[in-house]
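Shown here: the complex without one of its protein chains, the others still in place.
Labels for the chains are A and B, by order of writing; each one numbers its residues from 1.
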Amino acid sequence: MQNQVRVEARNIALSYGTTPVLRDVNLVIEPGEFFALLGPSGSGKSTLLRLIAGFNQAQSGQILIGGEDVSRIPPWKRNVGMVFQNYALWPHMSVWQNVAFGLEERRLPKGVIAQKVAAALALVSLSDYAKRRPSQLSGGQQQRVALARTIAIEPNVLLLDEPLSNLDAKLRLHMRDELRQLQRSLGITTIFVTHDQEEAMTTAARIAVMDQGVIQQVGTPMDLFDNPVNRFVANFVGSINLLPGSIRASAPPLRVVSPVLGEFSLPQLAQVPPAGAIEVGFRPHAVVLKAVDAPRDGEHVWLQGTVNDYEFLGEFVRYHIGLEQGSMVADQPHRAGHAPFARASRVAIGIPPAEMRLIGD
Amino acid sequence: MAIKHRAVSRRTRLVSACLFGLACAATLPAQAQQVLSIVTSFPKDLTAVYKKAFEARNPGITVEILNKGTSAGVAFVREAPDGNKPDVFWASAPDAFEVLANEKLLQKFDGANKAVPAKVGDYPINDPEGLYYGQALAGYGIMWNTRYMKANKLPEPKEWADLAKPVYFNHVAISSPSRSGTTHLTVETILQGEGWNEGWRQMLQIGGNCAAITERSFGVPDGVNNGQFGLGLVIDFFGLSAKSSGFPVEFVYPSVTAIVPANIGLIANAKNAELGKRFISFTLSPEGQQLLFDAKISRLPVLPAMYEKAPAGYPNPFGGKITAKVKFDSDLSRSRYYVVNSMFDHTVTFRHKELVAATKAINDAAAKLAGKPNAKAEALLNEARKVAYSPVVGEERARDKEFLSLYSASKRDALKTKQLTALEEEWGSQARKNYARAQELAGQAAALAR
Partner (left out) sequence: MATAESAGGAVAAPAGGAGLQGAVALAIAAFLLIFLIVPVGTVIYVAFANPDGGLTLAHFGSFFQLSLMRESFWNSLYVAAASVVFASLIALPLAYFTARFQFRGALLIQTLGVLPLIMPPFVGAVAMQLVFGRSGSLNLLLNDWLGITLPIMDGLNGVIFVEALHYFPFILMNLIVALNNIDSAMEESAQNLGSSGMRLFRRIVFPLAMPGYVAGASLVFVKVFDDLGTPLVLNTTNMLAPQAYLRITSIGIEDPVGYVISVLMIVFSLFALWASALALRGRDYATLQRGGSTLGKRRLKPWQSLLAYGWIAFVLLLVLSPHLGILLLSFAKVWSFSVLPDAYTLEHYATLYHDSPRMIGNTLLYCGLAAGLDVVLGTAIAYLMLRSRLPLRRSLDFMASAALAIPGVVLAIGYLRTFRNVEIPFSGELLTSSWILLMLAYTVRRLPYALRSCVAALQQLHVSLEEAAENLGAGKRRTIQRIVVPLMAGGMLAGFVTSFMTAAVELSATIMLTTSQSAAPMSYGIYLYMQSAAGRGPGAALGVLAVLLVALGTYLSHRFLRSRAAELETRM
């Protein structure tokens, strides 16, 4: 295990001309953590990554790596390994030369370099491809060369810029596992940029969701999923139904009123937005669907709707349901022999209050 | 898609229409005026004066001057289609006119000014066949840059032989006789004046003193004007006109020199032969000759009477003062023209570095020996001089008809090419060997002087 370092961003602001790209970004990534920056393109996540690598200069704020302010250290002295989105393998060098490059730049003895290159290539199972040129490799192999090239220098921090985006679906799953295992075995602080929430949730221990240059929320995947702080996070991390409503009484018990759902009380919530117009959110898989005439229990909040359409997705059936006002989505687990609700049929929808979140504007 | 394609093709059509329009515009200027076209190697300073005077005298005629340099000019005349050739060829080099005459590219016409004498010195002014006429006279002389001479503390030269003196080492420039007809005549004058062996001895010594052998004859006066060379062998008007343009230069005629005509001739199958004739007659008339006195031109008229009106101090080749003392044999000169040029190139121009090294070694040794006489060293040094400054072809052979006939044909077959290149190789390697040997001998002599 290498010495693990903490990466910290303090009050980072960066703009290109008059366009702000990062606004007051504060972030702490713990030593050895596998951390993801998640956001749509243009959210500033790649810029933040390049800032850590030293390719961008922030107008204000600091980047600390292992407690040391690196803002003035050039990229080549940071010992921060980065894997580029398009891998950036040098076409004029063989695989072996590509991997050896960083070690040579560190003026290591020839024998040591040979040993470390061999080890790095073995780690990504490419020992037999050392003599090839990058153009002779498949996408997945190129990706692994890029990875081997980066970890060969034993960086303090590993940065991955959309590392899986150029791979096909199957390979992506495979590489995801490999990345996770590799990170676990190396124990290296790793920051991973992606726009794919599934990729982020399955690999990272913690995630920062970014939008428009601002960190919206930081947390474990489950935390983000269960307690999104705003509409953007709620929408971006998993899918959610949002119905309009307002808070009637903030003091417990919390009373919420909604034109579709009626008035009901909620148990203690992690976050309560200030009183006023809000949205009531709940995940599609959390609801229960029943025939309109079936008996309803008192644990759910019930409402009625019409099945507009449904999709069969194997593990579950996704219903698109029209309500009196607006629409919603409900996922129902599928079991063999169960017939789905027919299109145009009326259904009763039960929502457990514990699954409801209140999201402010 | 289809629409866009049409747009593209419209653009291409537009481009081609533009091109066509340009082409038409270029060809349009309809020639309401008669155009006289003259191919010349003379500078603008000269031609502009004649153009202006002739056009003033002949309204409706435009003089088109095509300045091409001698060699390009000859080729241009040769390649131009019959009936559309330029009208007049006007240049210094007599050899160019001989080539044109040989290729039947010149047209005889009776335009000589009877007042022009048959010869200047021993050189015929007009072509005996009447194909071209001497239009101005030019003498070869020495030109120097006064600032350069002062800075390097050099004495002013008077004769060709002066240029062979060690004091001028690395200060002289000369153009190659194969590139400049007048340089060739100067070389030939020296050869005829001093005799073959002595003449070559002098030429090789001068060559050894040269900082450069230039490819163009104007390269010499140009370099002297710059101060790049101290002195140079030039045609008089280069020196005179440079001086009149304000350059710090001086010019003298040595007592042994060549005075030769610069010529003008009517081109055969020309477009406007009549205009050509009129122009040639004009240049030979007193009016045309008077123009030569223009400071930027500074050439010598062929009409002796003109010198009465010459500016003060203007040299007069007919006055006896600068008459060539050599009895110039132009047949001899013609017969060995290519031999002399080729010898010069292969022993001086192309072996210049080695010749200079040998000369330097000889000069150094001589300087060392100056204070302390040493018979053995003296002998070695004389041997070195002899080896370095002897022509690679003896006088006998230079007269051999069979040997000279090798050079006579203008087109060369495989055998002749082979023989000629064999000679070139022989001369070149002999010269190289000679210079190396001379350097070695001079070195030995210098060593003995210690």
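Please note the rule applied: contacts are C-beta pairs under 8 Å (C-beta built on N, C-alpha and C of every residue); 3 or more make two chains touch, one makes a residue touch a chain.
Small disclaimer: the values here were computed from a predicted structure and weren't measured.
Counted over the whole complex, the shown chains touched by the missing one are A, B. Touching the chain that is not shown, out of B:L204, B:A242, B:L303 or B:V340: B:A242 (per the contact rule at the top).
Touch with the chain omitted from the figure is made, among B:A211, B:L275 or B:L292, by B:A211.
Touching the missing chain, out of A:P75, A:G139 or A:P352, is residue A:P75. Within the whole complex, the absent chain has one touching residue among B:G121, B:P157, B:G193 or B:P221, and that is B:P221. Mapped onto subunit B, contacts with the missing chain fall at residues 1, 4, 8, 19, 22-24, 26-27, 29, 37, 42-46, 64-72, 74-76, 79-81, 84, 93, 95-96, 98-99, 102, 145, 147-148, 151, 178-179, 181, 211-216, 218-219, 221-223, 225-229, 238, 241-242, 245-249, 296, 338, 345-346, 349-350, 353, 409-415, 417-418, 420-422, 424-425, 428-429.
Interface residues of subunit A facing the missing partner chain: 53-56, 74-82, 84-86, 88, 90-93, 101-102, 105-106, 133-135, 146, 149-150, 153.
Note that only the chains that are shown with their structure count from here on.
One inter-chain figure worth recording: subunit A and subunit B are separated by 86 Å, centre to centre, where each centre is the mean of the chain's CA atoms.
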